[in-house]
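Note that one protein chain is taken out, while the other chains of the complex remain in position.
Presenting chain A:
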Amino acid sequence: MSTSSTDLTRRTAADLATAIASGETSSVEVVQAHLDRMAAVEPAVHAFLHVDGERALAAAARVDADRAEGRALGPLAGVPVALKDVLTQAGAPTTCGSKVLEGWVPPYDATVTRRMLDAGLVILGKTNLDEFAMGSSTENSAYGPTHNPWDLDRIPGGSGGGSAAAVAAYEAPLAIGTDTGGSIRQPASVTGTVGIKPTYGGTSRYGLVALASSLDQPGPCARTVLDAALLHQVIAGHDPRDSTSIDAPVPDVVGAARSGDVRGMRIGVVRELGGEGYAPGVEQRFHEAVETLAGLGAEVVEVSCPNFSYALPAYYLVLPSEASSNLAKFDGMRFGLRAGDDGSHSAEEVMGLTREAGFGAEVKRRIILGTYALSSGYYDAYYGQAQKVRTLVSRDFEAAFAQVDVLVSPSTPTTAFRLGEKVDDPLAMYLNDLCTIPSNLAGNASASFPVGLAPEDGLPVGLQVMAPPLADDRLYRVGAALERALEERWGAPLLAQAPELAVHEGGVAK
């Protein structure tokens, strides 16, 4: 049976894994097809900062050899995956999208990386992001922005725009993102893909370069709900190397994704996440999707979370405070860039010069903001008060989850905006995370699923599902129900409506 390489890149991860396991195709063929696709579309999309085709093909060949020898393969063995460049992989550069780490090759694997490699997944390369994951558009990457495959003049979201765009552009069936304030869910929303932020502590942060330690959480990006669940299953679970890792069984996310049964489920629409400031097409598709869920047997009610309106300001105090502390390690002494070490400058001066040269504008903004919020005299009014708001947001969630099984809202107030539109207007940029931030502050599980195109601009709209801590399976149950019903209506996945990308001539990766 002949399968063109284009067909292989369009298939789901679940399907590819079955085809590899059955011998219908090989991991080498699958990986090569994705490398070819990258060569064709990367000049336009720029989802990747680093690709090591040779290493990926060698890993694929090992999976094929294991299969030939009859060894047991994991459920995603041989399937390619893209890794956000804020997680380490030994032997591949980790830049975090920053000049301060340009060329730095970590000596160890992140736990998420190690679990994927142990499961036989093949890492294609490292994806682009806003510098140190600070941003909502990937425009803060020191290595240039990623372009949204739906419209190359628009942002792919951020910070994980590279991972979302790689998946949406068929450069990889799966990717890893990290979500601190929406960096998995907002890119998923604006690229018409699936993105899940697990319960805080559900996936390990070991080997994840920290932005805000109490908020950061790695999670899966995919084109289908089941694919995301399969990747979630691989990367999740207790890790003794992360002191905040939860020592409890991983919720049955794969079972939930296969079921998609929402009959009798109580779904709460968050009153505060809608109305003024939300694009009409976003509201329209969101409400249609909620009606769809009601039609499938879910019980829909409106729920109020009055303190959510304070979540965004609290987040922009908590995050810069933690970031200013976490990024103190980039001092030019032990790794990464060192500037001004000409014999005339002291270590302290070299630190200042290194951080001036190595950090971009948004990173400087947030470090200085955090320094301010943590300084004596302001601590109580800013950081202290933000921590109390955090308690109130968690209490809103607790009260809501006493009434309903999950909460829903639009994932983002608008669809993808144009590159450059908000790049020097931090406050406008921060508003992108309005709906996603509450779950980071409270640590509960949350996801974005595609629910259609906004009629006014033809761009993807995402629906956010929020579930209680450790009830990640509910996200997949709702996501699978929506995916099934909507694809039946559309006759194909949403991404089938995306324009075909112009293929770069002569690009064949080796």
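As a convention for this text, a residue touches a chain if its C-beta (ideal position, glycine included) is under 8 Å from a C-beta of that chain, and two chains touch if they have at least 3 such contacts; residues count from 1.
One rule holds for everything that comes next: contacts and distances are computed from a predicted model.
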{"item": "Choices \"Phosphoenolpyruvate-protein phosphotransferase\", \"ABC transporter permease\", \"NADH-quinone oxidoreductase subunit M\" or \"Aspartyl/glutamyl-tRNA(Asn/Gln) amidotransferase subunit C\" - which one is the UniProt name of the chain not shown", "value": "\"Aspartyl/glutamyl-tRNA(Asn/Gln) amidotransferase subunit C\""}
{"item": "Hidden-chain contact residue, picked from the options A:Trp150, A:Tyr170 or A:Tyr200", "value": "A:Tyr200"}
{"item": "Options A:Pro107, A:Gly264 or A:Gly277, residue touching the unrepresented chain", "value": "A:Pro107"}
{"item": "Contacting the left-out chain in the complete assembly, out of A:Gln89, A:Thr127 or A:Ser324", "value": "A:Ser324"}
{"item": "Chain not shown: contacting residue from A:Ala168, A:Leu208, A:Met265 or A:Ala442", "value": "A:Ala442"}
{"item": "Hidden partner chain, touching residue among A:Glu24, A:Asp153 or A:Asp341", "value": "A:Asp341"}
{"item": "Residues of chain A (touch criterion as defined above) contacting the omitted chain", "value": "104-108, 200-201, 214-215, 240, 243-244, 246, 307, 310, 313-314, 316-317, 324, 328, 331-338, 341, 343, 345-353, 355-356, 359, 364-365, 367-369, 371-372, 375, 381-382, 384-392, 394, 426-427, 430, 441-444, 469"}
